[in-house]
Structure formats: C-alpha cells, structure tokens
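Have a look at the structure below before the remarks.
With one protein chain removed, the remaining protein chains of the complex are shown where they sit.
Chain naming follows the written order as A and B, and within any one chain the residues start at number 1.
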Amino acid sequence: MTTVSQPGLMETTAVLETAEPAAGGKRSSAWWRSPSMVVPLLILAFLALATALPGLLATHDPLRQDLTNALSGPSWTHWLGTDEAGRDVWSRLVHGTRVSLLAGAYAAGLAAFIGVPLGMFSGYVVGRFDRIAMRAIDVIMALPGLFLAIAMIAVFGGGLVVAMTAVSLVFVPGFARLSRAEALRLRGQGFVESSRLSGRPRRRILAVHLLPNMATVLLVQFALTLALAILAESGLSLLGFGLEPPDPSWGGMLSQGSRFMARQGWLVVWPGVALTVTVLSINLLSDALQRRFSRSSSVIEDSGPVGAVSPARSVARPSVGLVASDHDTGVPAPDGSGAALAIRGLSIAFPADGGRLVPAVDDVDLAVDQGRVLGLVGESGSGKTLTALAGVGHIPTPGVRTAGQIWVNGTDITSLSGPQLQRLRREEVGFVFQSASSALDPMFTVGNQVDEVLRFGGMSDRKRRRSRAIELLDEVEIADAARRLDDYPAQFSGGMAQRVLIALALANNPRVLIADEPTTALDVAVQQGILDLIRALSDDHGLGVLFVTHDFGVAADLCDDIAVMYAGQIVETSASEPLFADPRHPYTRGLMRALPVVGSNSDPRGIPGRVPAPGTWGAGCRFANRCAMAIEACTAEPVRLLDAGVDRSSRCIRLDDLEPWNPSVETTRTEAS
Amino acid sequence: MFEFISKRILGAIPLLFALVTLTFFFTSLMPGDAATAITDQSPLASAEDVAEIRASMGLDRPFLEQYVDYMGGVLQGDLGRSLFTSTPVTELISSRIVGTFALALVGTMIAVVIGVGAGIIAGLRPHGVVDRVVTGLATLGIAMPNFWVGLLLVWVFAVTLGWLPAGGFGQPGASFGDKMITLILPGIALGTSAAAHVARQMRGSLIGVMEGDLVTALDVRGLPRRRVVLRHALRNAAIPVLTVVGLLAARMLGGAIVIEQVFAFPGIGSLAVTAVNTRDIPVVQGVALTVGLVVVVINIVTDVVHVSLDPAARVQLS
Partner (left out) sequence: MTALSVEDLRVEYHKRRWFRTVSHVAVEAVSFSVEPGRTVGLVGQSGSGKSSIARAVLGLVKPAAGTVTVSGTDTTGRVPATVAATAGKVQAVFQDPTSSLDPRFSIERSVLEPIPGAPSERAAELLDLVGLDRSYLGRRPHQLSGGQRQRVAIARALASTPETIICDEPVSALDVSTQALILQLLRRIQRETGVALLFIGHDLGVMHYISDDLVVLHKGRVEEQGSADDVCLRPRAAYTQALLQASPLPDPALQRERRSRRLHDPAAAAPTVAT
C-alpha cells in the first residue's frame, strides 16, 4: 500500500490516493453452510416438495376411507396410523402441507404488498398522510389477530381464501410500521437528501434508495410473518373456518383428532408436530438471515475523531488478566517513581479472523505525575482510548492484554483480584467517559448514583453522603446542587452531565483521573468551562490526570505534558511548551500543520493517506508510507523511542534531520485588540 | 403524569369512535342482513316474513339513521340484543368476560414468572449451558401453536391420566375451587407459549444491556458486579420486556379464541365463534367493540407503567 508521496507533492492537494486492495472484510463466504442454516433449509426444501408434488411423498390417497381400519396406531403400512375414517394420517399430513404453506405465503405476501408501500410512503412524506395512515393502522391493531380474522369471516363468509385474506389484514400493521420506521431512518441519510436535492422524483427515490436499503429487514419480517400466518391458518381451520373437510389441512386434522382423543391420542400429535417443525424451520432460517445481514452492514470502520472504535462494547469484568504469555522482559518491581499512574510496555490485541491476535496497542509507556496533566493525543485508530481504559484496568472484550503492566499509585493493578480492582476503581482512580448520556444510568437520579458510589466507597453515614454529594456538585460548578441531586440524567444538558461524570469520578478522592475526550461533543464555550475545571481540580487536589484528546488546541490549553500516539504506538513525548515550540516527529509536525488556526499565516496542510489498520502494520515505522522524510532504513526494522532532548523522546530515526520548526501561529498579535 | 394519562385517554377516544363506526359499517357489508340471517334458519319463511322482520327490527330505515341509533346505544351502554336468544348483548358479554379475564390473568402470570425468570438466568451467562437450554426451549415454544400445547395437555392430563378436567369453566353452580382448577390446563397452554416470547425478549434485552456502554461505565465506576447487575442492568433491561408483556396480555384477552375452543371454555372467544357461525350480528359487533376497548385500555396502561418506570421517557414528555 503505497501513496504517491514525495517531498514537494505534500504541498499540493491533488495527491492521488492510489487504489488500495478492496477491503473484502469480515464476511466469511460460507455462511450458508453452517448447520443452523442447512437443517432448516433442508426441512423447508422437503416441505416445498410436499407442496408441489405431494403424490411423491404420500403413501396413500388422502381421501380414501377404510372404516375397518379406523383410528389405528402407527404401523408398517400406515406410518402414522389412521384417522376416524380410516384415512392414512401420513398422506393427509403430506397433502395438508400445501394448504398451510400456500395459505401462509398468500397471507404474508398480501400483507407485505399492502403494508410495505403504505408504511414506506407514510414514513417518507410524514405530515398529514402519515398521521391518518397511522391512525388507521392503530384501529386495525386494536383488534387482536384471530379475532379480526373471524370478524371479517362473519362479514364476507367462510372459505379459506376469505380466511387468509382476513389474516393478511392482521399482519399489515406489522409491515407498515416496520417499513415506516425504516423510511423515517433512511430519509435523513445524506444520500436520500442528496437525491431529493437533485430533483429526482419521489417515486424513484422510494424505489431505488429506500426499498433496497430496507429489503433485508423486510425479508426477515416476511419470514416471521409467514410462520405466524401458517399458525393462524391452522387455528382457523381448527375452528372450522378454513378449508372444508374432507380435504386435509393440519388444523382440520387437529380439530377432528381432538374429538377422538380418548381412543387414539396420536391423532392430535402429528399435525402439531408438522406445524411446529415448519414454523421452527422458518424461524431458525430468519434468525440466521438476520445475523448474516447485521454482520455485513457493520464492516464500515470508524472514520473520524468521534467515531473511534467503541471501547464500550465490552462485558465488564476484572479484565486485566494476562492471557498470551509472551512474557515481557523482566519488568522491575512496583514503580518507584511515585507516579500517580504508570504504564510500561502495554500491548493489547484483538482476535481476528483465523484466530490470530492483532495488536491494537503496542508497547506503550506512560507516566502521569501527581498534580500534572498528561495529554494523550492521537487521531482515530491510534489506540489512545484503549490505553486510557487500560489505566483503569478495563480491556474491552474480546481484547486481551498481551504484555505490560499498569501501576496506580504504586499498586500493580494487573495482579489484582476482581474485588480489589473494583475497590481501586472506587477509591483511587476515576474515569470520565466521552459520552455522559451512556455513562449515567437513566433510571436513577444523579443523587442516587453519587450516593451509591460513596456508600460503596466506605462512607456509611447517610447524612455525610448527602452533604458530600452536594459538595461534589458544587465543586464541579453545578448550580443549585441540592435540588439537582434529585434530577435524572435526562434533565442535564451535555455539559452539565459531563460535570456530573467528573463529580462521580472524584467522589472518593482518587489520586488519578483519566478522561477520554470528555469535551469532544460539547460546544466550545462549554468545553472551556470543563477544561478550566479539570485544571483547577488538578492544581487544588494534586490530581494526576491522563487526558485523551485529538485536539491540539485542547492539549495546549490543559496539559503539562503530551504524548502523541499513532497506530498503536507512542511516537513522541514531551512537556507541552517544548512540543509546540519544536515538535520532533514528522507525524506530530504533520498534525500541527494540518490544524487550521485563526490568525495563522499559512494554510493548513493535510497528511495524505490513511492510518494503517491494525494487522497491516509493517515491521518498521508505521508512518513511513505517509512521511515526506521516509528512507529505506525507516521500514527496515522496528523503531524505538529515541532521546529527543531533555525529557523528550521521539520514535523517528531521522529526528536530527528535522528542519527548524516554523510555528505558523502568530496569535499574540490578535489578543491585543 | 396526569396530563399524560388524560392525553392518552383523550387520544384513544377517536380510535374507539372509529372502531364503532367501522364495526357498524362492516357488518352492513354482509350479504343479506340480520333479517335474512333469522329467516335463513326457517325454510318456510316467505318474502313478506322477511320484510316484516326487517321492519320490526328497524332495518328498513335510512342507513345513517341506523348508525346514529347504534352509536347512541353504544354510548349509553346498550349494544343491542342477540338475534336468536334476545338476551342483551351486554349481558352475554359480561357473563363471559369474567372467564376470559381469569384465563388471561393466569396465562400472563405464568408467562411473566417463567419467561422473565428464564430469560434472566439465560441472559446472565450467555452461551452457557443454561442459556442454550433456555434458548432452545424458547425457540421451540415460539414455534409450537399454543392450542396444540393445549390439546396435548388435555390428552395427557385429562383424557389419559384424568388428573384435571378437560374443560368448561366449571358447571353452573360449581364452587370457586372447581372453577380455578379448570383454569389450570388452558392457563398453562396460554402461559407457556407466551413465556417463550417473554424469555427470548428478556434474554436479548439483558444481553444487550450487559454488553452495552452503561454496564461498562458502571463497572469502571468501581461498583461490585452484583450490584451492577441486580440494581442497574435488570432495571434497564426490563423496560422493553414490559411492552412485550402488555402486547401478549392484550392478545390473550381477545385472541385466545382457539384455546377456548379446545377447552370448551365459556369466554368471549367462544362467544365470538358462535356468533360468527350463526351470523348473530349484534353479538359480533358487541364483542368486537369490547375486545377493542380492552386492548386500547391495556395499551394505555402499558404506556403509563412504562412512563412511570422510565425517567428518560418522563423527561421526554415535558
């Protein structure tokens, strides 16, 4: 994977991004061969055969009576026995397949035919049509399924066709609501709006953009509806509203069989088995389809600072256990430097297709001192969030820590038991997530949640907890703290909720605070307030803070020290001012040059190419393919972190060849006005 | 909250109104009408007889007049009389509805207790042995028609073993205890079928919560696992299950028609079937309205319970 990247070409924007191999991705092509698909498919194939050519499978004429042999049990000639008129049960079952399947398909198909266009149109145009249509749907839904069906039968007479048409009406709301929901979702998507803006006619948009993109969802719904329709038909037949005897239908057979249960109980067994097997196969098939469809639509990787690989898809458990034991090289005993948080040689990997482990974080070293703020800066895919979570002992499943150790206040958290780790999380290190709305339980008041953390943190007196809670909310500058304790998370704005998270993290006076991009989704002024708050907390309480961000402006504002991450590695570390005065790694420089700054006297310049995905990292420098200074030696072998000055390091073998840095920011002038 | 309830109730009125109207117009679509339905029973009836009956029933009046008449009656609680027994429809319904309610109650309780319980146990250890068993049983349960389960239960427990009665809701004059016993088998049939749905929903919901952001955040907050699960995860997972239970309860109340047939249970469902078979239009209309009303009420109750349990929903309202 090479980009046409040479010195000089970096200036222009017309850098062609050369073709990269089509990322085929995670779909394994043999999905249809798994047992959960094969068995139902076989069964359904069998049923299809029974529908099309029952004569092939039946052993007798289903209508032929033999009263001398009535109500007999299973035997060699009559595999499943005979009914009250001596007719062969197996043959009747086979012939009855057609009724069930065709009736079900008719009802489900008609329901889709009516419901889908209705719902789709309704969801797309919204407004009055939508309101009226949904009211009508509500009326239909007010009458439970079978009841509606027989009410209609009362009006229009009996017979299978009427019955199944009535049944289809019952299923129309299901399709209508589903396609409406999908249409609502899709109409807001960029490609639909773009189509509208190009003046494409509505009919075309519905047919070409909406329908195909909801097809998979509708298919699953169809399968489920088919199963329900088959059940409905058999129910109606059992009631006597379906197919007239003596034509065989499963429901009818159950009805007749129930009358002779005392003399031949098996009669009520076989038709039910047939029904169950059929419905089961359809359901299993639709489950498998659903799994298949949801997988293939999630191949899209993250593409921006906010869309980082979500660390939150994890089953939380004390997850710092070492798995692969490629042991790290004799790491010294507990970190004696007194750092609030220290990470040494941390590597985290995720399993990929084929069972191999792909590293996402690679040999990371970090140290956060008391009273100082360390900024961990990187773009999406750098591994910064994973590193931050590791600081509190959390590795999202299915990830594993393959190497390294983590000390919080001198305690090696990798060796802690579950309860010990939980205690550490309560009392020694606080974590602030990026999205407050998903980190707070919407079911409980804020006061409740603060109280909970305090209680488990050892504060047993209720009154003390309450006053401490008020104190905490005051400290994070939430006005009217006492009253706000009784509010639910949904009643807090984004910035306020973020402050609540900080309060929760600080509840039991930890020495370390880890914050993962807490201000990314907030307005600039709200962000400023949060940054001021964290700075104050660090200064006043001596908190050691690890602050993850992608924004250099934020890092400059808040952080004392900065570590820059790229493709799972730390590529540069430095105190803040020296870093901005003279960055010593090409990536850092690239990032700073890319940042548009008000008052700057040069244009921002992007970095062509993409961050290499985990698993595609080469042996040497991972930035080489996008670097203007890359030489052969860069990719030959792994690059260590090299000394780049006093308390500075850089993972670049050519760091001494870096040109003098020309900070393009001349902001001091603008502040004077 | 009060505002929410009243808004929902007021919103339901047009719905009910539409229901009444629809029911009325629907039955007017029937070929022939009540008069011919009666005279169909007696082959000797002549055209004059039909006309006479029609006039006596007021069926020869203008359509709109009949409609207004009917609507007026409904609003006063008068649903007409059965064509064949002349019993007031309301009386017929009220005598039957108790049984259906009782049955639905039993069924719902079984569904909730078994379904929620099994779903939770399965969801707490996904892909474990218990989970596979529960999921397997639930998948099977969803595929089995509930009336078939009923038939099998009757065959085994009533016909073969004779432990429990095969049906009825007790004979007239039977004791309360006898009546309760007749609820057991149909209740189990209804309940276990619904339990399968509830179990699947509960399991799915719980797994979703356990794998979601909130549980991660709570875990990282340092709360003990038990606390996170019992107090936080279950609460959050239960909300969608509530909606499903409401749906199932509504269905049981109005849709357990086949079960009632299988167990010869004198409920609304079997009343409806009889009425349809004999084309007893007023009864069909009355049952339709009653069932519709019940479903609407259950929906409102479900919504209210949802809102009262879910603070986020409450905040969204204001």
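We take it that a residue touches a chain if its C-beta (ideal position, glycine included) is under 8 Å from a C-beta of that chain, and two chains touch if they have at least 3 such contacts.
It should be emphasised that the depicted structure is a prediction, and the values quoted were computed from it without experimental measurement.
Taking every chain of the complex into account, the omitted one touches A. The chain that is not drawn here is touched, among residues A:T51, A:N69, A:N213 or A:Q370, by A:N213. Considering the full assembly, A:E379 is the residue among A:E379, A:E452 or A:D582 that touches the omitted chain.
Among A:S36, A:S194 or A:N509, the one in contact with the hidden chain is A:S194. When you scan A:E244, A:D603, A:D643 or A:D656 for touch with the missing chain, the hit is A:D603.
Remark: the residues of chain A touching the chain excluded from display are 13-19, 22-23, 25, 188-191, 193-200, 209, 212-213, 297, 299-307, 379-380, 493, 495, 523-529, 531-532, 535, 550-557, 576-577, 580, 590-600, 603-608, 610-611, 663, 665, 667-668, 670-671, 673.
Keep this in mind: only the chains that are shown with their structure count from here on.
Chain A and chain B have Cα centroids separated by 35 Å.
Residue ranges on chain A touching chain B, taken from their complex, read 135, 138-139, 141-147, 150-157, 227, 231, 234-235, 238-241, 254, 257-258, 261-262, 265, 268-269, 271-272, 275-277, 279-280, 283-284, 310-317, 389, 392, 394, 396, 418-419, 422-427, 431, 433, 435, 438-445, 452-453, 456-457, 488-491, 504-505.
Contact residues on chain B toward chain A in their complex (touch as defined above): 14-15, 18-19, 22, 26-27, 29-31, 139-140, 142-145, 147-148, 151-152, 154-155, 159-160, 210-225, 227-228, 232, 235-236, 250-251, 253-255, 257-258, 261-262, 269, 272-273, 275-277, 279, 281, 284, 287-288, 291-292, 295-296, 309-312, 314-316.
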